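One protein chain is absent from this view; the other protein chains keep their places.
Chain nomenclature is as follows: A and B, assigned in order of appearance, with residue numbering initiated at 1 for each chain independently.
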Amino acid sequence: MKKIMFYSSIIVIVFLIYGAVKEYLTTDWRSYQNQYAEFVEKDGVDFDVDYRQLVLPWFDKIDRCVICHVGISDPKTKNLANPLRVHPGSYLDSHDPNKFGCTICHDGQGRAITFESALASSEEYYWEEPILLSPYLEANCARCHRSDMPKLSGAYQRGKRLFIENGCQGCHTIQGKGGALGPELTTIGQESFSAKRPHSDNEHLIEEFNGNVNLAYIFEAVYQPKIQPDSSQMIDFGLSKEEAKDLTVYIKSLQEYAVPEGMIAASGVIEENGKDLYLRYCSACHGKNGKGTNLAEIGKLGPALGNPQFLAIVDNDFLSAIIEGSGSSVMPAWGSGGGLAKDDISKIADYVLSLKNEPKLYKEIKSVEGIAKYGRITFNANCAGCHGIDGEYETDLIGPTLRSPQLLSLFDNEKYYETIVHGRAGTAMPAWNFLSKQELADLIVYIDSWRAKKITYTSFVNAVNKGSSLRGKRLFYENCAACHGDNKEGGIGPSLYSKEFLTLADNKFMYNTIVKGRRNTAMPSFNHLDKNALGDIMAYLRDGFKGTTIGTGKKKIIGSEFNGKHLFERTCAQCHGKKGVGLNGPAIGNKDFLTNASDEYIWNMAAYGRSGSQMKGNLHGQNGTSDLSKKELNDIVSYIRTLEKKSPHLNGISTIPGDVDNGRIYFNEMCSQCHGIGGGGGNGPGIGKKGFLQSVSDGFIAAMMMSGRDGTEMKKFGRGGIVEIDGNTAMNIVYFLRNKDKSEVGKKYVVGTPQNGKVLYEGQCIQCHQKGSFAPDLMRSAFVKAAPVGYLQATMSLGRHQTAMQSMIRGNAGLTELSSKEINDIISYIKMGKE
Amino acid sequence: MEEKKKSRRNFISKFAPATFWGSLAVWGGSLLKFTMPTLLPQESKKIKLGMPEDYPTGTTKLFEKERVVLFVDNDGLFAISTICTHLGCVTKWTGKGFDCPCHGSKFNAQGQVVRGPAPKALKWFKIEKLPSGQLSLNLDKTVKLGVKEQFYV
Partner (left out) sequence: MSNSDENNKKPSGIEIFLTNLKHLPQSFKDAAVRHGPPSSNRAASQTVFSNLFLHIHSVRTHRYNFKKTFTVGLGIASAAAFVILVITGVLLMIYYKPSLAQAYNSVKDIHFAVPGGRLIRNIHRWGAHLMVLGVFLHMVRVFMTGSYRHPRQFNWVVGMILFAVTLGLSFTGYLLPWDQLAYWATTIGAQIAGSPVEITDALGITKYIDIGGTQMRLLLGSDVVGEEALVRFYFLHCIFLPLVLITFLGVHFWRIRKDGGMSRPSKITDDMLVGTPIDVAAEMAFPTKNKTYGLMCLVKGDSNNVKNSPNQTVQSWPHLFNYEMAIFILVLAILIVLSYVSDAPLKEAANPAVPENPAKAPWYFLGLQELVSYSAFMGGVAIPGLAVLGLMLIPFLDRTRNQSGIWFPDKDEKTVFKSTVIFSSIVILATLIFTVNFGWLRNWYPQIPQMFIVILNPGTVITSLFVWWSLRILKKTGSTRLGAMSIFTCFLIGFIILTYFAYQHRGPNWNFYWWPSLWPTH
């Protein structure tokens, strides 16, 4: 017993003393601190060898790294060996170690006081955040620099770019944003090494990454995604090793690290442009340039959004709706499930739309000689399905008849061309910019061939000389009075019963105005009237005018444009609008007007006014709106003259004042039957849609209303029409169309027979569009809700190149030859009960 | 041989209890050492003050959490602890001196005892200039009463 007692006691004493010696005399940090103490002693500084630590309660950290690294803030130690050397770079100037500590940037086990335990670079240290070396260190900057990563973080920035451009978030969610095909990545940089680690064949990666299992796992996941079992759906992007490492740096930064509010460098959300958003969320499936991808690995097909025919018929609203909640089994609903905000979705849609080819300029087409007979073929192959064969009117056409005289007179060739290449967003009218130059030129020539033979100036003058004022009065009443007043006193158009005007307006001026019209204003060309009728109207116009027409004069007036601009804006712009775009007064900045009117004409009008209208004489002594000198009038005229060259583009711009509520009442009463609620489209075109409104001027709309479109359902609403509205009402309607709320625009409806549509659908569509088949499921409600009728009409009519979708409309040599009505039937079947 | 063995046994029997108590004493000592904290969970005792030009003559700034008042007069900057040297209560800067609420000690504006049980003047702390030009107040280092630092701007 005594022996046991004795020897045990000796063992206890020996081991305890051995332990004490080991702990107090032979630890590494003591020798380092002794070394440092010796070093600073030379400078006469006292240094106590003792335990040291940085206490950082705001991070819930205690970092004892400084127990060995005693010289990190002492620049004198720059020649010593580590761990005594000063911290490299100037980081510590902005990152006070007493405030930030070490492990917030470097990771590692801050509480440890031995080298190996502090690095914790192996699982046997059971520490989830082993030390990070360059460049992986950059990942930790993002813990505080949430949206303003320093520029120096090259690997991080490159990795981030790779992350965006490969569309990783198309499958992976980060903080509620992203797809759901792959695992969430919000905290992938903090994953436990027990949960996520490289495949057992890749254990060597752990060593390669300095014992950091998390890094090794991330690297493996992006570099050799196929190696993990469970038939991972992850696509192998074929990254180079360097790229994979950069990407690893970025992915490592995906953490939810608790940092106090005040220490976050900048927490603002990074505004991303549509392109980056597209790349981030969509490019994995739809391709980087919208070319589409075939993801055989996951049995998925991302349609090519850059398909010109697709882009030709979609608008932002439709794309946004599909992105927000496609409801398809393949594409996630990015609004609810994907966590994208409405703004971001709209930006993505805009970006997708920007993938369209730039439309060819009219100038380019003009240089190509078009041939009408080929144009006719092109027309009947591409356009006739909706617009009628040879553009002639038929019932139940999808598109309006183009061959009405009024339209032809309001639209010149350029205007036709613009509509063709830009399309009408939100309607069934695609942007045809994918047609070749020759085809476009042919089309324009063909359309031009519809125009009535132009009345020449000579025949006009002859007719004027023979005109009868009596007949003219009736014709004026029918054609002109709606705007110019029953007795020429003026309405929305200027007064014509004006001595000053008639004095100045000679036959040439009248011819140019009446026969050619004034484009972009409500004054259409009256080319389609008989020349004798024009003569009669002229006779009526000049009836009762006692003076002589002296003409507009030819003298060039020279003044100061600069001065004139100021005077114009002070005096004229109130009625004529800024830059003469026209308000209550006529659009004197109009190019056609300025070509027609000479300087003298303008000067005289400005100086002496136009009796019977609001236009008063402005020359000194005329008691007009202003009191101007002759020189000042010169200045104004020379300013107005400059507007000719830069004639303001009025399409899509609201120039006239009006009353929305009044306009709404009249529109709903008279127009919505055909044009749909708020102009959303019905059997008539969707004139409330942005696409239409952007491509026409106020004048065009007003003129169309007043004159109707012969040969179509669009009746005349001016004098002699089915309903007679006055000019103000017309303007209010235009104003309403321009200024209504987006939500007021109803969905386009079509009048079709669903029963008939069902038969057709089952006969023509179901083979491909069956649920589970390769073509999209058309019956899913999210799609049906989002897809505008126009989109469906256009897709069915045109088919889609480079895909299996064939044209269905007659004349297009597609899968089948349906009439417009039949297409509408199918649409009404698809839409039935889903809206 | 037999004799030797016997004498060793005697030795062990004689000293076994002593080694027993000795080992317990050593162990007890190690346990006592265990209770002695080596690392105090205190945050850094260096306060960054900013640039010298932020402290014009006449400035008085109280650092409530750190329990120190910084003064600037014509002779320079100096910092006085507000901890009473009697029993560690926090004194109040009255504008003329420091009053301790616990046992009535009073100190003048230099921290010298004027009244009450306090045995010593209040501590003065070291103000340093960092390489970056910023000033730093080091609560780990004290200076003699009356040492004021001049930092020319």
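In the analysis below, a contact is a pair of C-beta atoms (placed from the backbone, for glycine too) under 8 Å apart; a residue touches a chain by one contact, two chains touch by 3 or more.
As the structure is a prediction and not an experimental result, all values here were calculated from the model.
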Residue, one of A:73, A:98, A:117 or A:255, that touches the chain absent here: A:117
Residue, one of A:5, A:259 or A:575, that touches the chain absent here: A:5
Absent chain, residues of chain A that touch it: 1-2, 4-5, 7-9, 11-12, 15-16, 19-20, 23, 51, 53, 60, 62, 64, 109, 111-114, 117, 126-128, 192-195, 197, 200, 203
Footprint left on chain B by the chain that the document does not show: 16-17, 20, 23-24, 27, 30-31, 33-39
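Assume only the chains that are shown with their structure count from here on.
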Computed distance of Cα centres, chain B from chain A, in Å: 66
In the complex, chain A residues that touch chain B: 2-3, 5-6, 8-10, 12-13, 16-17, 19-20, 50-51, 53-57, 62, 64, 75, 93, 96, 98-99
Chain B - residues contacting chain A, complex: 9, 12-13, 15-17, 19-20, 22-23, 26-27, 30, 33, 38-39, 41-44, 46, 48, 131-132
